[in-house]
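First the structure, which I've put down as structure tokens, then a few questions once you've had a look.
Removed: one protein chain of the complex. Kept in place: all other protein chains.
Think of it as A and B in the order they're written, each chain with its own count starting at 1.
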Amino acid sequence: MAYADDAEHEELHEPKSFWTKYVWSQDHKVIAIQYSLTAIVAGMVALTLSALMRMQIGLPGVIDMDAATYYQYVTMHGMIMVIYLLTALFLGGFGNYLIPLMCGARDMVFPFVNMLSFWFYLLSVIILFASFFVPGGPSGAGWTLYPPQAITEGTPGSGWGIILMLISLAVFIVAATMGGLNYVTTVLQARTHGMTMMRLPLSVWGIFVATILALLAFPALFVSAVMMMLDKTLHTSFFMPAMVSLGQQLDYSGGSPILFQHLFWFFGHPEVYIVALPAFGIVSDIISVHARKNIFGYKMMVWAIVAIGGLSFVVWAHHMYVSGMNPYFGFFFATTTLIIAIPTAIKVYNWVLTLWQGNLHLTVPMLFAIAFILTFVVGGMTGLFLGNVIVDVPLSDTYFVVAHFHMVMGVAPILVVFGAIYHWYPKITGRMLNDTIGHIHFWITFIGTYLIYFPMHYLGVLGMPRRYYAYEGYDFLPESAHDLNVFITVVALILGTAQFLFIFNMLYSYFRGKVASPNPWKACSLEWLTPDTPPAHGNWGDKLPVVHRWAYDYSVPGAPDDFVAQTVSTDEVASESATDDELIELEGHQPSET
Amino acid sequence: MAIAVVLALLVIGSVLFNFLTPWTFTPIASNWGSIDAMIIITLAVTGIVTLAIAVFLIYVLVKYRTRPGLKAHYQPENKKLEWWLIGLSSLGIIGMLAPGLVVYNDYVTVPEEAHEFEAVGTQWRWMFRYPGDDGEFGTSEPRFINGQNPLGLNPNDPKGQDDRIILANELYVPEGRPVKALLRSVDVLHNFFIPQIRAKMDLVPGIVSWFWFTPTVKGRYEILCAELCGVGHYNMRGHMVIAEQEEFETWLASKPTFAESLTMGTMGGLIEQGKALAEGQGCVACHSVDGSPSLAPTWLDIFGRETTLADGSEIVVDEAYFRESITDPRAKLVAGFPPVMIAYDFSEEQLDALVAYARSLGADSETTEPEAATDATEDSSGASDGAISLAERGEQVASQNACSGCHSVDGTEVIGPTWKDLYGSERTFTDGTTTMADEAYLRESILNPAAKIVEGFQPVMPAVSLTEEQVDALVAYAKANSSLSLEGE
Partner (left out) sequence: MNEYVSEPSLNFGRSYSSVALSRSGFMGLRTEKVALYILLAVASSLFMLFMLAYLIRSNVGDWDTLSQPWNPLSNRSQLWLNTSMLLCSSISFEYARRMVKSGNEAGILRGLMLAGLFTLTFLIGQVTVWQQLIDQGYYLNTNPANSFFYVLTALHGAHLFLGLIFWVTTMGRAWSGKSPEQVARITDMCATFWHFLFALWLLLFFILAGPPETIALLASYCDII
């Protein structure tokens, strides 16, 4: 590829000072770590908020928390987790680190803009956290920020809280656009010699399509945020109907709260796939490496990712079945939502079929990947309940929904995050994460999250509503339901505490972990083939890698080892006695190009 | 092989849990059993597929775990298998979607014979409306909302004049008749949800949304708000009673029409309701209201009266006894009167109205007209009958205007300060100033809540429009709930 030729001839301008190396860095690897650490810190704050929330639900009265504070925690927990942790970590963290390496590029195509993207992200986090300290506190309208309540009295944080929230989101969207531009353009333009689109690992495909979704969907959130900001500060009536608020007539009229919901969910549904698709891609790679087997049905996997991405734009109103929108829309959106289940199901089958007839090494990353399969299937199946409009009617706004989205966004992708960090830590730092702590962390996390969220679905079937500060005095709730809440709270507290094991492992192993070989898992994809571990500035040394095959040549018959890296040509790997059939396989499987 | 074992345990545990769990459907009280059926179908399909995948996963983990000499198979793809899987998955999807859409079609097709009620949500309580005899609702707009007209009905619309207004958090619906719930909000988004009915729908300010159902099982059911609507969201509960047609009609008849509610004011309305009930139901046929001898004890000055019962015991008539005598007359018969009274199955609200009416007949208590004399304040200290009745009146006013949604009387802090030991206490406000909670302060807090916000509370109390008399009553009620007193009392 033309990019690769030029990249080899060019001088590398290596940063020299501490500041340009580690702070104002334009190196994608450093930016990735900056993004990831910021996201993890934000996530730990949100995790703490959830612990406090669970204390109120399960053990009310133990902490002194009033309803306003509870709702503020609910809102901040949700917003931080979805946007500032999951999106930032998958796109800004994993995207930044993996894309150039897996494509064989030296860096992203616009490194300066990439650097700016991180600092805008950090700014957005600071603005969001600042809302804890303004009069009235942070917004308590729920992460969905529905008007009119988000900006009227009666909801906590309807003053400065919501204003800072909206500004923070706008800044984040600018950051995401700058980053997204880099990720997409780099994948399209900066692949190395021989790296066709259909030879890319699925991690890249997942992040690539997710980024396209982000670029097209975040504008919808931006539009809603601008209009809500104007409604709040300048008393326009985009979303605000004629109404009273706590006895006072307000001077709005004609606006539509449902318009906000359409715009918000037009963003909101692709958003969940922005989180899920990178997880899908990454878990495919982890499974195939640790099963020593190519991913089953690579081409179908790529098409499934693209199909899911495209379909994700036409399902949004399944979040609005009981919103008061035109009831006939329910027919359309139920249909599209259930259709999107099919490419998703294909992916699940293919993951399991990859394991079948494999050579399964049950390393910590592999354990997390397997846990992902189970929890994603359970969480995804409950999505089918909610997608089918009539079934959603009794279940909407109950704990069934809370259980579903936690399982499918909070458990499954987070398990992939952990697995991915255990998997790539040796490449990023040159050391292995401690295996024993890894196993303990895994078991507590997997079993804990399952015990929390599986039973929670049944509370939803019972009719227990979500976003309630307290459940005292409701006759239809049996005493045992309150007992389950206590159980969930206790498990959640143990689970939350156990995450410090992971943090400890990361810090401890950075200094004292076993030194890793460059390719400890014996994987095929390019990131493992850098001359230095951790990779140096420019990643590849003088010459960029030349790719001869796809990223999944594991256990190829006739090959001397159970993997053939992407850069290995047939001549190098075929023995003189190779049969014709074996030679064909050794030439490297070439899924036909798009 | 720990992972395979754990997976197996989790899967088996989940299946067992599903069949043994106590947390399942509430007993259904509507026609929407088809929704339950859809949930079961979906559970069956998804459950079987999940089990199949899980079992296969466990099998694969056991059979293909690494061991020396094991080599993985090299098979990039298997198009035939993939297309089979796509086909089977599609069948499963269709198998859930098709019946689901059929049931949904029922859900959005209101039967012609359905009657209607309107549920109006406001932060943080429910109000209801039935069309009057003309069968049609009058129009409404937020700009008409005030203390007298909390539903914002258009006073100039003739169709609305006979609409029945229900301000307490309780709605009756007749059993067995399909009903369309028209939903309206005057402020923010809410959601009307009764788990036993299965249906729910958001209330959206600016539009009228709806759903329909047929109530099938008599009983009293909780209405939950299911759309986060501010700090009081978790406490925005109401009740729906599914009743026999007759009982429903009695209940409905006891509700004021819009026209009546405009002219009367809430408190007067209650007494008027009581009077209407007493006359309409025939109470006054036996119980005189002016002290003259009659077939049954006179209601004039009945509260506080020492009475001998048929079994010889002595009681003092209080509200509890009065109410019991209506609903279960034979429990404590008064000596000297024939035991001929039938039981009346009135609602709490109807009983409230009768109590209010009976009290209003008392010589030294307040007048029946809304423009009440304010000598109530003289009664508010000391333990005379007048003070207790005023305080109890205050209890009614509080419940009518949903004060208890935010203010408890037992000491628990809800959204607003508790009224227990409020009067006579020292209050600290958000601006740092303090004051003793005397009557003037109590009155100000009711009529102008934003003037002084108590520290530690949110400034979310709505302005309420009450008559002098109602405010007096509330003050008396607050005092009755306080063990404190101020100097000079």
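Operating definition for what follows: a residue touches a chain if its C-beta (ideal position, glycine included) is under 8 Å from a C-beta of that chain, and two chains touch if they have at least 3 such contacts.
Keep in mind it's a predicted model, so treat the numbers as computed, not measured.
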Practice prompt. Give the labels of the shown chains that the missing chain contacts, considering the complete complex.
Written response: A
Response to the item:
Missing-chain contact among A:Q189, A:S480, A:T497 or A:S517 belongs to A:Q189
Worksheet, complete the sentence: Touch assignment to the omitted chain, from A:F112, A:F133 or A:F500, lands on A:F112
Discussion item. Among A:A39, A:M53, A:I151 or A:L181, which one touches the chain that has been omitted from the display?
Written reply: A:L181
Discussion item. Using the document's definition of touch, tell me which of A:F222, A:W316 or A:W528 contacts the absent chain.
Written reply: A:F222
Worksheet item: On chain A, what residues meet the omitted chain?
Response: 1-3, 5-7, 9-13, 26, 106-113, 115, 177, 180-181, 184-185, 188-190, 215-217, 219-220, 222-223, 226-227, 230, 234-238, 253-256, 258-259, 262-263, 266, 325-326, 329, 538
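Please note the rule applied: only the chains that are shown with their structure count from here on.
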Discussion item. Counting only Cα atoms for the centres, state how far chain A is from chain B in Å.
Written reply: 41
Fill in: Touching residues on chain B, where the partner in the complex is chain A
2-3, 6-7, 10, 14, 17, 21-26, 32, 34-35, 38-39, 42-43, 45-47, 49-50, 53-54, 56-57, 60-61, 64-66, 70-78, 81-82, 85-86, 89-90, 93, 96-97, 100-101, 103-105, 107-108, 122-123, 141-143, 145, 152, 183, 185-189, 191, 193, 195-196, 198-207, 209, 221-222, 224-235, 237, 413, 415, 458-464
Worksheet entry | Complex contacts: residues of chain A adjacent to chain B | 66-68, 71, 140-142, 146, 148-149, 152-156, 241-249, 254-258, 291-294, 296-300, 322-324, 327-328, 330-331, 334-335, 338-339, 341-342, 345-346, 348-350, 352-353, 355-362, 367, 370, 373-374, 377-378, 381-382, 384-385, 388-391, 393-398, 443, 446-447, 450, 454-455, 458-459, 461-463, 465, 467-471, 473-476, 478, 480-481, 484, 552, 554-557, 562, 585, 589, 591
